[in-house]
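Reading through the structure tokens given below for one structure.
All protein chains of the complex are present and in place, except for one that has been dropped.
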Amino acid sequence: MPYLVHSTEDREAMLEALGVATMDDLLVDIPPHLRVDGIDLEPGLSEFETMARVRALAGRNRVFEDRLWFRGGGVYQRFVPAAVSAVTSKPEFYTAYTPYQPEASQGTLQAIFEFQTLIAELTAMDVANASLYDGATALAEAAMMAVVETGRRHVVVAGCLHPEYADVLRCYGDGRGFDLRVGLEHVGSDTAAIVYQQPSFLGLLEDAAGLTELAHRHGALGIACVDPISLGMLAPPGEQGADIAVGEGQQLGLAASYGGPHVGFIACRKELMRRLPGRLVGEGHDDLGRRGFVLTLTAREQHIRRARATSNICTNHSLCALAASVYLTYMGPDGLRQVAEVSYQRAHALAERLAAIPGFELPFPDRQFLNEFPVRMFHVEHHLARLRAAGILGGLPVGPMFPDRPDLEDVAIFCCTEVNDPAALDLLVEVLTASAASVNTRSGAR
Amino acid sequence: MPYLVHSTEDREAMLEALGVATMDDLLVDIPPHLRVDGIDLEPGLSEFETMARVRALAGRNRVFEDRLWFRGGGVYQRFVPAAVSAVTSKPEFYTAYTPYQPEASQGTLQAIFEFQTLIAELTAMDVANASLYDGATALAEAAMMAVVETGRRHVVVAGCLHPEYADVLRCYGDGRGFDLRVGLEHVGSDTAAIVYQQPSFLGLLEDAAGLTELAHRHGALGIACVDPISLGMLAPPGEQGADIAVGEGQQLGLAASYGGPHVGFIACRKELMRRLPGRLVGEGHDDLGRRGFVLTLTAREQHIRRARATSNICTNHSLCALAASVYLTYMGPDGLRQVAEVSYQRAHALAERLAAIPGFELPFPDRQFLNEFPVRMFHVEHHLARLRAAGILGGLPVGPMFPDRPDLEDVAIFCCTEVNDPAALDLLVEVLTASAASVNTRSGAR
Amino acid sequence: MTEPLSFEKSRSALPPPRLPQAGVQTDAQLPEEHRRRRPPALPRLSEAEIMRHYSRLASMNYSISEQFYPLGSCTMKYNPVANEEAARLPGFAGLHPYQDEETAQGALELMWRLERALCSVVGVDRITLQPAAGAHAEWTALRMIQAYHRARGEDRTEVIVPDAAHGTNPASAVLCGFKVVEVRSGADGRVDTADLEAKLSNRVAALMLTNPNTLGLFEREIAEMAEMVHATGAKLYYDGANLNALMGVCRPGDMGFDAVHLNLHKTFTTPHGGGGPGAGPVGVKTDLVPFLPRPTVECDDGAFRLDHDRPQSIGRVRSFYGNFGMLVRAFTYVLAMGGDGLTQASRDAILAANYLRHRLEGVLDLPHEGPCMHEFVASARNLGPHGIKALDVAKGLLERGYYAPTVYFPLIVPEAVMIEPTETESRATLDAFADTVQAIVELARRSPEDLRAEPRSLPVGRLDEVAAARNPVLRWRPNGRDATASSPHEPVRSDTVNDRG
Partner (left out) sequence: MTEPLSFEKSRSALPPPRLPQAGVQTDAQLPEEHRRRRPPALPRLSEAEIMRHYSRLASMNYSISEQFYPLGSCTMKYNPVANEEAARLPGFAGLHPYQDEETAQGALELMWRLERALCSVVGVDRITLQPAAGAHAEWTALRMIQAYHRARGEDRTEVIVPDAAHGTNPASAVLCGFKVVEVRSGADGRVDTADLEAKLSNRVAALMLTNPNTLGLFEREIAEMAEMVHATGAKLYYDGANLNALMGVCRPGDMGFDAVHLNLHKTFTTPHGGGGPGAGPVGVKTDLVPFLPRPTVECDDGAFRLDHDRPQSIGRVRSFYGNFGMLVRAFTYVLAMGGDGLTQASRDAILAANYLRHRLEGVLDLPHEGPCMHEFVASARNLGPHGIKALDVAKGLLERGYYAPTVYFPLIVPEAVMIEPTETESRATLDAFADTVQAIVELARRSPEDLRAEPRSLPVGRLDEVAAARNPVLRWRPNGRDATASSPHEPVRSDTVNDRG
């Protein structure tokens, strides 16, 4: 049987060594009425047949060519250096456990220490942890840090936060006992934190420095939810007064993979360090003075503190963090800036061209953006279907996500990255121009 | 620049350490009229653009679904356990050099020692070497062993040998000074060896024991060129008196890859051991009595013996041999037999069904075969085109390969393996039945 | 052998990698006030150096691919390589989570089928695949239980957790706003039902249990406990970390558990990744189904869709639909194993644990009577007279090429050494391991100071964890060391607590 290692003889020899006749003699503690005999599942398949089935399922999904992805909304197509998966597919990394025994885990530990440094540098914060599940839960953890730090129970959202992140914040708040209020009008002396996404879910730049200042004026924390690639060119949260910075690391070398696994990161000011959730790796030394790395400040953690831990995080997203480290190390500061700049320029060139299509408009023409931006296009679903037919994964229609924002009806957000070469942009514009013309003809010009 | 490691500063510092001003000062030995400045090639691309170009080329090839491959002729589609590439993609294996320093190469050396054993077991011969380039060159090396061993200069081919293998034998013979004669009528006192392929290129079984006996009667060697998978069920060369056994190992876990890299193997009787070409790994011990493995009998080899070496082999196909070892170890004797048997049964079921199609026939109905067999089908190219249109890689038309064998006109050889599931067989038969009907209608029944 | 930090190898003048140029016309420029002032001090290294760096780091790890990893409670079993191939397929890895459902039918079907298969294994009605790990799953389950009680107008504020429970159990309860009440284990290592009776009340929302329990023992009175819990209106939650004992043997759902989590990164062979990503599906009985996170995956006439319209749902516990890549791996494993294979796996896991336990009789202390299930807890207290602790045994194993068992967990066993061999280790490996423990115990008796000096042949010796925590250096700094790092190094305290699972 696949993945099992014993022959019948092995099993018999072991039973004999145990002095029992059958396996049932080892199961005596299980009340007979609870015993079942097997599982209601078809018998196992050969690897060949297994993979044929799995491939058939994969084949029932449509994979868009990478250069024709213009959809983001939290998950992006980017160039991933081959080095990334060459590292993460090393069994010494991917089949190790959490590095409890430092002497036998220096590889993982040093990699995490480097990740912590990379994230701290990227965000311009003092410290970062070993990783969290994703951007949304990282934001929830940050909110809970603020709730504990301030002893207050309201978290205010500024600007347009990713609706799934808002859902997750609410779900955590419902349990932990804090609530989410949307809009700066709610800021007051009971505010634990102001949370902002930079750029916002719609791709627009917020006045980050102003928001953190506002938070501090009210004794609240400023929590930034950032796009890690943007930080190659954009002012980082640490330069704008944020107390905690979180984000989603998918863009740093991880496949879209239908939404996961990706990786959340969290970084903060030194003063908040002992409130950080999850794992932290620190530098240490052995009795010969050799440097090594070790899980540290574990007194925050569930396995030591149990009910008084700062979080329940145990398994986190270490291998994804490793991918992000390889990615950032490959890019270096200049490479990362170039990736951000190329994305910026292409998105702006595209925005200008889309705005010029009759019937299309940029709904927030005065707002700055980076590489993702909203476009208002009458009959948005029609246009997206046309794009799909042309093999293009068009922008994300956001209207249905915000039923109480009529200004977002018929709006889709488009993104560009270094994978969307100029010919891909041309194709997109061509298909949308034709699609707009057909709509305008049918429905009369707007 | 990709894959380079120095900064301009590094280069300058090194030049300075050398006490020279520019790189040109290091190139003084090159006569100025021979110097060029650069290469007439476009500048390098980013990894993203490089891979886009390479993927575009890959996209210009048609990949047939594995279960719809019925074409063999020396390269076969088979189930390859994921374990194979998981091992061969380990950088410790694939980025090591030939194991010259045994203490730092025990991984490669032990793997080769195991390969030698696996091949010796499979062929039922005494010893095997570390690998050769492919089946064709392995056969040429075997012929040269026989020429040296017997001091004779003619090699006789029995039965239908793969035409490319025959070409390679001829090319080696033209240089080394032996010639190839096709047909047993040429066997005589000047024959160095009788060479036979089992099963033959057409898939038919030869009387191997009879051929080796004939060879020995004339003081010649019997050289078998075998299909390694077949040896899961078929009598191996060692059981049939062969002196040297060679073959192509592609089926043992290697991708078709448009014909290479694959791997040749060669095995022989103990008495011929010191005539083997290429690398041999043997067991040894260190001063603490620990067992280790080491390149041995190097006195046969070019780097020691130079002009008196048994061959010029230096780099061989080690990593492909590793793949074959993983494959054979995964299968074990019972797994290998099952693979051979399943292929056998499917091929026989298919042959019966194809023979039943009006206008098709088995040209050698009295000959035994395993999993590849010839079918005569009037208008063979038409039928193959119909198959291609249905996404099927049909049998290999062999007529053009044997212009002097009119009996092979309109013949294609079909193969089956464990990847061709019954539904694939049904589809093949269905398409061919329709195709035959259309030809018969157009051209009148045969 | 040590390896410098990537930052320490960086050279400021190294040019960046070649990357695509924009190739478009635009006058747009990011305004100065939004521009980053100081570039991040990421390292500048060539690809060749990066690969060498990580290859060397990799070689400093122990992993299930090379070492026996008998880490109790963690189920470190063989990770099939076919699973990795499956997850890498472009048809899965290349899917955007917001693709239209018609273009992701294969992915949705996979999730739907996986849900059904896991339902069969644990005996529940529906499963959410969203949670990212075990702790996340615990919390998700408690959130559903909380929502259930609230929907009935009850505000239950307590969660009962055994003293032997994994640390994530109480932590998850607190994160969910509950007060944790601890229930004692009896002398036989099982929940003290009298104490449980005493702790139960209508304030209690749930009892969190794992079965086999943390000691690897089956809770014989599980059915009775379920009845007690249900009688007070509370729910019974199953921590699935120990499910590897039970597949095809018995089902948490049949025992009376209302919510059941599974660690795909334990029982279902998704690799642990040096600390994740994992995947922690949660299964529930009908009562709790309305509260499942949204969206769920539904099938109408062979068409698969995401159902967001679940008014009583607790909402989302993370973005998108779960760690999909891990679900692909687990699904591949389930197909290959089948019902028969999974059943045999659990039986073999139990057999291996009992065999190894038997081999260690008289070598280490075995505080509880067998048979055990898939793991067992030994104790190194028999070595106390020699000044040897569980930690020293662990380090001795590292020195000899084995990863260490979980030590100092559960807290109720002094000098705990928790061993889980799993079904994928050969008898030869189990025997060699037992012999090695024996050799270490002999060394402990003969010359304990030598054992306390181990490991000696690994990249580092025992690190001074106390000093590391007192002056935490959590990152490299461009200009010298981290501000908080100042004190000189002190010798290792060999009693450093090291209790994880």
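In order of appearance the chains are A, B and C, and numbering begins at 1 in each one.
Keep in mind that, in the parts below, contacts are C-beta pairs under 8 Å (C-beta built on N, C-alpha and C of every residue); 3 or more make two chains touch, one makes a residue touch a chain.
Because the structure is predicted, anything quoted here is derived from the model rather than measured.
Enquirer: For the chain that was dropped from the view, give me its touching partners among the shown chains.
Expert: Per the touch rule above, the missing chain touches A, B, C.
Enquirer: Name, in rising order, the residues on chain C that touch the hidden chain in the full complex.
Expert: Interface with the chain not displayed, on the chain C side: 1, 9, 18, 46-49, 51-52, 55-56, 59, 65-66, 78, 80-81, 336, 401, 424-426, 428.
Enquirer: For chain A, enumerate the residues touching the unshown chain of the complex.
Expert: 1-10, 44-49, 81-83, 86, 91
In this section, only the chains that are shown with their structure count from here on.
Enquirer: Centroid from C-alpha atoms only, then distance chain A to chain B, rounded to Å. What do you get?
Expert: Centre separation, chain A to chain B: 47 Å.
Enquirer: Whole-Å distance, chain A centre to chain C centre, using C-alpha means?
Expert: Taking the mean C-alpha position of each chain, the two centres sit 20 Å apart.
Enquirer: When the C-alpha atoms of chain B and chain C are each averaged to a single point, how far apart are the two points in Å?
Expert: One centre to the other, that is 46 Å.
Enquirer: Please list all residues of chain C that touch 2 or more other chains.
Expert: 14-15, 17, 19-20, 47, 51, 55, 80, 82, 84-85, in rising order.
Enquirer: What are the residues of chain B that contact at least two other chains?
Expert: Correct list: 46-48, 81-82, 86, 91.
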